[in-house]
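Scroll down for the structure; my scribbles are underneath it.
As you look at this complex, bear in mind that one protein chain is not there, while each of the others sits in place.
A, B, C and D are the chain letters, set down in written order, and residue numbers restart from 1 in every chain.
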Amino acid sequence: MPRTRLYRDGKLAKEDFPAADISDYVTDPAAVVWLDLCPPEGDDLQLIEEEFGLHVLALEDAVHPGQRPKLDHYGSHLFLSCYAVADPGTPVDPGAPGTLAAHELAVFVTRNALITVRKSTGFDIERVTARWDELANLAECGVGFLLYGLLDCIVDSYFTVTERLDERVDALEDKLFDESRDQIRAVQRESFLVRKDLMRLRRIVLPMREVVNELLRHDSPLVGPTLMPYFQDVYDHLLRVSEQVDSLRDMVATMLEANLTIQGNRLNTIMKKVTSWAAIIAVPTAVTGFYGQNVPYPGFGRLSGLLTSSAIILIGVVVLYWVFRRKDWL
Amino acid sequence: MPRTRLYRDGKLAKEDFPAADISDYVTDPAAVVWLDLCPPEGDDLQLIEEEFGLHVLALEDAVHPGQRPKLDHYGSHLFLSCYAVADPGTPVDPGAPGTLAAHELAVFVTRNALITVRKSTGFDIERVTARWDELANLAECGVGFLLYGLLDCIVDSYFTVTERLDERVDALEDKLFDESRDQIRAVQRESFLVRKDLMRLRRIVLPMREVVNELLRHDSPLVGPTLMPYFQDVYDHLLRVSEQVDSLRDMVATMLEANLTIQGNRLNTIMKKVTSWAAIIAVPTAVTGFYGQNVPYPGFGRLSGLLTSSAIILIGVVVLYWVFRRKDWL
Amino acid sequence: MPRTRLYRDGKLAKEDFPAADISDYVTDPAAVVWLDLCPPEGDDLQLIEEEFGLHVLALEDAVHPGQRPKLDHYGSHLFLSCYAVADPGTPVDPGAPGTLAAHELAVFVTRNALITVRKSTGFDIERVTARWDELANLAECGVGFLLYGLLDCIVDSYFTVTERLDERVDALEDKLFDESRDQIRAVQRESFLVRKDLMRLRRIVLPMREVVNELLRHDSPLVGPTLMPYFQDVYDHLLRVSEQVDSLRDMVATMLEANLTIQGNRLNTIMKKVTSWAAIIAVPTAVTGFYGQNVPYPGFGRLSGLLTSSAIILIGVVVLYWVFRRKDWL
Amino acid sequence: MPRTRLYRDGKLAKEDFPAADISDYVTDPAAVVWLDLCPPEGDDLQLIEEEFGLHVLALEDAVHPGQRPKLDHYGSHLFLSCYAVADPGTPVDPGAPGTLAAHELAVFVTRNALITVRKSTGFDIERVTARWDELANLAECGVGFLLYGLLDCIVDSYFTVTERLDERVDALEDKLFDESRDQIRAVQRESFLVRKDLMRLRRIVLPMREVVNELLRHDSPLVGPTLMPYFQDVYDHLLRVSEQVDSLRDMVATMLEANLTIQGNRLNTIMKKVTSWAAIIAVPTAVTGFYGQNVPYPGFGRLSGLLTSSAIILIGVVVLYWVFRRKDWL
Partner (left out) sequence: MPRTRLYRDGKLAKEDFPAADISDYVTDPAAVVWLDLCPPEGDDLQLIEEEFGLHVLALEDAVHPGQRPKLDHYGSHLFLSCYAVADPGTPVDPGAPGTLAAHELAVFVTRNALITVRKSTGFDIERVTARWDELANLAECGVGFLLYGLLDCIVDSYFTVTERLDERVDALEDKLFDESRDQIRAVQRESFLVRKDLMRLRRIVLPMREVVNELLRHDSPLVGPTLMPYFQDVYDHLLRVSEQVDSLRDMVATMLEANLTIQGNRLNTIMKKVTSWAAIIAVPTAVTGFYGQNVPYPGFGRLSGLLTSSAIILIGVVVLYWVFRRKDWL
């Protein structure tokens, strides 16, 4: 069942009344109406098209998923497309796609009504109604107040996710200079996933900045002098989020570059070990090769020969091992 | 034979009449004419030059292939150059050039006529006529309506191709962390081809954005208040496509960088195996070298010597193999 | 206890009087008041909210840490968010986070009052009061003079830290072409830390530039003709710092790229040594292998054979060693 | 001898008359004069300085080579500096500098005269006179017509060279995934040379775009309504060339990155071969080592021993070779 609210003269007058009653209120100049469709069913959209005189292209965008965040101006109403985000935690399978969940919303703003169309149930609309109730003293500002409460909740979801991504980047950084193979791979995969999430978040937040900026710039009756600082605050939060996202992207790019040099270190280390072991192995080979000669070397066929060769092998191996250890080659 | 249409007072009056009849309609203020040349033959262009008073430079661009997407203003008419795209599927030969097919169109827009010149037959003009028939109620907007239907179909072709490229990028991503040689090479080649297609698509879509933006900005009678939201919708779709293309380019660039680090992993792994096998091989060499010495070691010339040497070889090899396995070096 | 100052007619009239007395002065047109809260306690903020009529959103930003540097305009007052920085020296643990310490300040500027809210005690406010006393002859410019003194001290902190970072970059550069393993790693880790500090400093300095630029552009009574060159000087210093930061970032990026090529040099060098030692080791193996054959080679079972084989081994090893040395392969 | 032309009332009146006669025509309002100096000799420049009242700084730039493409406005005349380009084909010596040849021109444009100063003989002025003759019907547009013909020829030279560079990039692309050493090096060197040519061409074309844009923007009598579409066409061609150049630069950059990953493939392949051969070589070493022991293994000193050892060697080598082949390691 669609959620509804009716504000009259800046007071919450009714809640969750049937959507069909809306036609009684839309002509009342003192009334402000909210209607939430999640997801829109049957003839819901046709109903609001007629009731509020919405443009057919705006309704199309409200139905088709994957719109970019934007603000469209139609004669009598605005159409807002945006995304709330959520982070369901680290995926169990590290090969799974990025963990960022984006919930698309379509919003119609008329002179005295706010219609929210949630394309999926992921975004919790109760947080928005709670925010409206907290700020009840601004309710007299009309539909702009409802829009502010909604935008504020959406932008808060960006902060939550950005903080979680920041933690993931910090965790990556702690593992960065560890040269074990598993850590190098963990950094690679996780960096890739974080980078993907950051790319997606960025594409949600950046155009949102433009949307709010447009609301601020145009002298619409929607945002009056009382609400202006509140919308500016939302804009400021969007700037803050986008700066954090850019900062995290820089960090991840830096870490991936560092990862390359650390792989280089590891390869250098392994090459040195190969060299060292090759030299150590050469000692018994050369010595036993010598004593295997069919020529009368000192100790040929005698116990003294055995002792000498064994001693040379032992001393050679031990000395080389000690030298390489000291040179930090082994 | 050229395709033609005649709209009169917002109604489709005639279809596929001979091109020679056009001179009868162009002077009628209530008539809107469409003429399609694919490809222009013989004196087709000379005919429209005279009939519609087109500029010689515009006609030159309509003939020569490889124009950039653009909108040129000549006194009495507009000249539009653009590309529809198509994806003929993955090429059989992976070394073949990028799979993106671009079909160039030249369009003349006069006060009451739309002339489309298709430089190749690749673009299906039936989709455009079908779109016009769907939107028949907008036909009274005149030549702007015809232009909108055409642009809408062209931009739809961008979405189709972008979706296909998105699938190819997803497929690449699934193979990304596989360290087998064939997968690494497949990712490289396919990334290269996808990147090339994205580069080409970008060069088609980005200037198209400017073209439609220019149509929106200038208060021409072409785009009146009724058509304005429809042209804005086309512009919005172009923004969406160009964002997706940029997003895919970022993904491909990220994957190519990741590919480099994965090659590094692979090299590290191989180096470790070389080291391990060198150590394992050294065991029998050293032991049989010892027992081949011509000195009276314990068991010289006796069965006990054979058993001892065989036991040492076996134990040494097994122990080393087990140690390297545990250290994940083998 | 909060710090306070009262200027009257351009003279310092009182210092460190109780905050509660402020209400006596704010209505006096000849008085300019400074109040410092560090950190704000209990009802400090509620008190200034009432006394100075500050906006609730500005007060929120003054409490919550992590604001971006910005200048917000509220009807009767300005809200400034900024950061002073400090460098506590090289960290003991090289894996520790970047060494740059940022101290956040919130500043309210009314017609005749400057209220500084320090979110941590790290920034030494005594430097600001000392600066005000040095420039006492500008005190008659009112609250703009107080703001200038504060900004000047904050921007000086950027210079100090930038100089320290410049020293760290110089130290890195000296180690750059050293191919020892420890130097390569030291360069990597330190570059990473310096880059992180530079990224943070940049995010503090760049928006600060915009803040001061905004103070210069708007013809506010805050910055009159006398103070204008002083604020321009602060702006110039911010340009200088941001150029130095960009220059250092370029240097670090260049050094990290150079580091990659130096790792490549090192790997090449090691590979050549492996090749050389493999060749040298092959000499005794081949010679003693030959003399271990059960066939009557010249000297079989005779002293002459021993001498010959020993001579060949010795000569072979020495000649190869000398050749590789000359070719700079060893 | 300098080339000359005289147009009177839109008709070619005289050609190749002595430069000294020019003073007779410059004061005639119906005359348009062209003078070409290649290269300027003796007092040529002093003569035109006096005759046309040219500025001393413009004359300096007309003499000194290496000017950037630009349009300078002097009170009574324009000074244009530009470059025609040519591609003399692939250099014989692949280490030779980039093959792009740039021919610098200095052009003075007065009210009724065009003076071209070619700093080298490389640019064929006959193509310009031929173009003028083709467009004879535009000759009545005055000196702007002469300038258009010149610019059109110069921009055509950019197309020719860009096409040649496109062919070279295509040739590079065909060799890209070939992993043989010679192809990898050929791609590297040729990429480097193509990139250098593209860099040079870009620095010639991009500022030229600004030059023509400036001619279009300013309402000078030079470019009247008849010539406007022609100059716009030149501008459009410059946009097209610069887009192609940027596209080729992207391709070359992409190929150089791909080249790096292909080198990595090659190194991986070689490392696998080293590992495989080391294992195969180990088989006879181990077997003959065993049979060389001075202990009574089965077959010691008997034919059965020889056959057994030979069989083990043969089987071991063949099996390993077959296994490595199947695993694609060899």
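By definition in this document, a contact is a pair of C-beta atoms (placed from the backbone, for glycine too) under 8 Å apart; a residue touches a chain by one contact, two chains touch by 3 or more.
Quantities reported herein were computed from a predicted structural model and do not represent experimental measurements.
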{"item": "Among D:122, D:292 or D:316, residue touching the chain not depicted", "value": "D:292"}
{"item": "Residue of A:2, A:142, A:292 or A:305 in touch with the missing chain, whole complex considered", "value": "A:292"}
{"item": "Missing-chain contacts mapped onto chain D", "value": "55, 57, 66-68, 70, 72, 74, 95, 181, 184-185, 188-189, 192, 195-196, 199, 203, 256, 259-260, 263-264, 266-267, 270-271, 273-274, 277-278, 281, 284-285, 287-289, 291-294, 299-303, 305-306, 309"}
{"item": "Where the missing chain touches chain C, by residue", "value": "174, 176-177, 229-230, 232-233, 236, 239-240, 243, 247, 250-251, 254, 257-258, 260-262, 264-265, 267-269, 271-272, 274-275, 278-279, 282, 285-286, 289-290, 292-297, 328"}
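Keep this in mind: only the chains that are shown with their structure count from here on.
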{"item": "Distance-maximising chain from chain B - centres being C-alpha averages", "value": "C"}
{"item": "Distance between the centres, which are taken as Cα means, of chain C and chain A, whole angstrom", "value": "26"}
{"item": "Rounded Å distance, chain B centre to chain C centre (Cα mean)", "value": "43"}
{"item": "Chain B, residues touching no fewer than two other chains", "value": "260, 264, 267, 271, 274, 278, 285, 289, 292-294"}
